[in-house]
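Note that one protein chain is taken out, while the other chains of the complex remain in position.
Labels run A and B following the written order; every chain starts at residue 1.
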Amino acid sequence: MLKTFKIGGVHPEENKLSAGAKIETVKVPSQVVIPLAHYSGKPSVAVVKRGDYVKVGQLIGQADGYVSANVHSSVSGTVKKVDVQLDASGYKRPAVFIDVDEKDEWDEGIDLSPELEKDFSFTKEEIIEKIKYAGIVGLGGATFPAHVKLLPPPDKKAEVLIINAVECEPYLTCDHQLMLEKGEEILVGTRILMKVLDVEKAVIGIENNKKDAVEHLTNLAQEYDGITVQALKVKYPQGGEKQLIDAVLNRRVPSGKIPIEVGAVVMNVATTYAIYEAVQKDKPLIERVMTVTGKNMKTPGNYWVRLGVFLSDVVEQAGGIPEGTKKIIAGGPMMGRSLMNLDIPMAKGTAGVLFMDKEEALREPDKNCIRCAQCVFVCPIGLEPFLLMNQSEREMWDEMEQNRIMDCIECGSCSFTCPSTRPLLDYIRYGKSTVGLRIRKRTSKMT
Amino acid sequence: MNVILTSLIILTALAVLLAVMIFYVSKKFFIQEDPRYDEVEAALPGANCGGCGYPGCRGFAVACVDADTLEHLNCPVGGAETMKVVGEILGKEATAKAPMVAVVRCGGTCEHRPRMNDYDGVEHCFIAHNLYSGETGCSWGCLGFGDCELACDFGAIKINPETKMPEIDEEKCTACGACVRACPKMLIELRKIGPKSRRIYVNCRNKEKGAIAKKSCSTACIGCNKCVTTCPHKAITMGENLAFIHDDKCKLCRKCVEVCPTNAIVELNFPPRKTLTATEKTE
Partner (left out) sequence: MDKLIISPAPHVHSNNSIEKTMRQVIIALIPTMLAGFYFFGLGAVIVTAVSVISCVLFEYLIQRFLLKGPTTISDGSAVITGLLLAMNLPSNIPFWIVILGALFAIGVAKMSFGGLGNNPFNPALAGRVFLLFSFPTQMTSWPEPSPLSLQYVDAATGATPLVALKGYAGEVPSILNFLTGNIGGSLGEVSAVAIIIGLIYMLWKRTITWHIPVSILVTVAVFSGILHTANPEAYISPTYHLLSGGLLLGAVFMATDYATSPMNARGMLVYGVGIGIITVVIREFGAYPEGVSFAILIMNAFTPLINTYIKPKRFGKIMK
């Protein structure tokens, strides 16, 4: 029996169409727009102005506050302006517009050689400083600054490092391919993280639908003390931090707490690779792997994409928008965001672009709740989605809070499984954001 | 016969006993309350809308009776008349407040604001707003899913099925402010009703620069400042590319309406233009 998390979960069609496709590099277009804000945290502050010449890897946005990360130029060229750009949700976010030159000139000190750099002798503080400077955020989607996770509160001690290589979202294969191509680098990155956290043990959790990656990393890991590879049963949402800890360590993070409470730190596998590059090669986070896929796509594939490149440019090089596309999703189909158009710059958290035709894209009309309790059985947190939806519709905020709405991880298993196709998560999100607002108001009143 | 008699006696005895108990309990547990609470409550509309800021009409009545003056208390539903009655009951001076009405500050109907995408989620403004900017290119404008309609206890606000925009029934609107709080785009505003219900306001909330605003909606305020310079009463201010008409200064001269290049300023309940010239002369 393979390990997995204990409560709930679903198994959507995997559709890993781009599995095995080599990661290709997307050519840099003539203009890029590098967002200064990523989905969570405060936007960084631009440190360049119009007319400045920037090199690849040069700092252009300084982190502002605790939950914020540096932003670096992904191209060499002239800053056209520092302005606002519409992000995936259609709202304006600050961004740096750069006209790209041909030279692709890199900032000094960045090691561009492809050789594996195995050994390191930095101190903990040096490593954290490097990670912080490189602007590394969680590349799994939440884009939480990585260095914040590596600095646990002084009264807590990490025991185990878990590398999240689950990739439970259907369609996405970017982490899978990265593991196959950069396995050794990932293991070195893991060693670096182990040193920072001062832990003896690290587990790389991989779902068992990526058998080649499990095998590859298991072979490589024999040379690295303390690192083990754990194959996991395929079940969504195993990539959720709390679910992964439950699956690997059989420990459950208490309500409203972070993983360090049970002695675990979870880091995404792509983030681990970025950390390797930042520490060993002094290369800041300026590019990432993304999957461009869809059932009607001729050649679904994985691509190295520089930050700030418009998704339309990426898709063009990947073979264009397939015929009959009615929905475009940034990220996976379970938690991704549907886009209004492709004129959106690549951000640190964009793990994929997914095309759906009309049949796949349209939702079925919702019907009566038949009280089948499927939503309760699949909820990985053990909530009662049907009840929360009803209470959200009736604006019963206090009751929702009692029913632990704030624990919802918005994985979408309930909406996915509902036989009456009820929009459970839509209403739960509405309730969650309202209840969250009320809690913040209340606590700010108290202090 | 005997059976009927016994049951009659038992039931009568029971009735008397219960009556005594009820009488005793009602005396014993009677709460001495200011009788004016009830009187004031009776004078209020009884809609329990919360527009006054108190929990229901009873709460407002208690607040009225306990307050020293009625200065800061106003029932938006009943308006000045109700407050006058309340003032008479309590022997306090009721300050007349200008009656207000809700206006929706968005003119983005389909012809002005083309749809760029199709929303396929729950038809609920707040949920759509949380997800993204909306079906049109304007991220400030009305979403048209009717959170305001749901919030209104008086049936005064309805989504027009053709334009997908809310329309306010002035007769029914009581300016309780429920729709103002319900709109996630903060488009609804309470304004003075004005003489003969005549009102002029900027029918837009778009704070984008002119060109961008115009691109997304042909009737957006583009922040051109024409109305500000035209207004003889200095009633219009410009902030973040958006004009705002202060209803306490506006003299309803309609000059701004004429100069607005995008027809973003609207006039309500005015007679047609031609007859206006006559009235204007007399002014």
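Things worth noting here:
As a convention for this text, a contact is a pair of C-beta atoms (placed from the backbone, for glycine too) under 8 Å apart; a residue touches a chain by one contact, two chains touch by 3 or more.
If you're wondering where the values come from, they're calculated on a predicted model, not measured in any experiment.
Only one of the listed residues, A:Ile329, A:Ile344, A:Leu388 or A:Val435, touches the absent chain: A:Ile329. When the full complex is taken into account, the listed residue touching the unshown chain is A:Gln374, out of A:Gln374, A:Ser392 or A:Thr434. One of A:Ser44, A:Ser338 or A:Gln391 touches the chain omitted from the figure, and that residue is A:Ser338. Residue-wise, the contact with the chain that is not shown comes from A:Thr421, picked out of A:Gln31, A:Thr78, A:Thr228 or A:Thr421.
Contact residues of subunit A toward the unshown chain are 7, 10, 12-13, 170, 242, 246, 252-257, 261, 321, 325-329, 333-341, 354, 356, 358, 360-364, 367-374, 376-377, 379-384, 386-387, 403-404, 407, 410, 412, 415-421, 423, 425-426, 429.
Subunit B meets the missing chain through residues 115-122, 127, 131-132, 135.
What we mean here is this: only the chains that are shown with their structure count from here on.
Residues of subunit A touching subunit B in their complex: 86, 88-92, 337, 340-341, 361-363, 423, 426-427, 429-430, 433-434. Across the complex, subunit B meets subunit A through its residues 116-117, 120-122, 124, 126-127, 130-134, 139.
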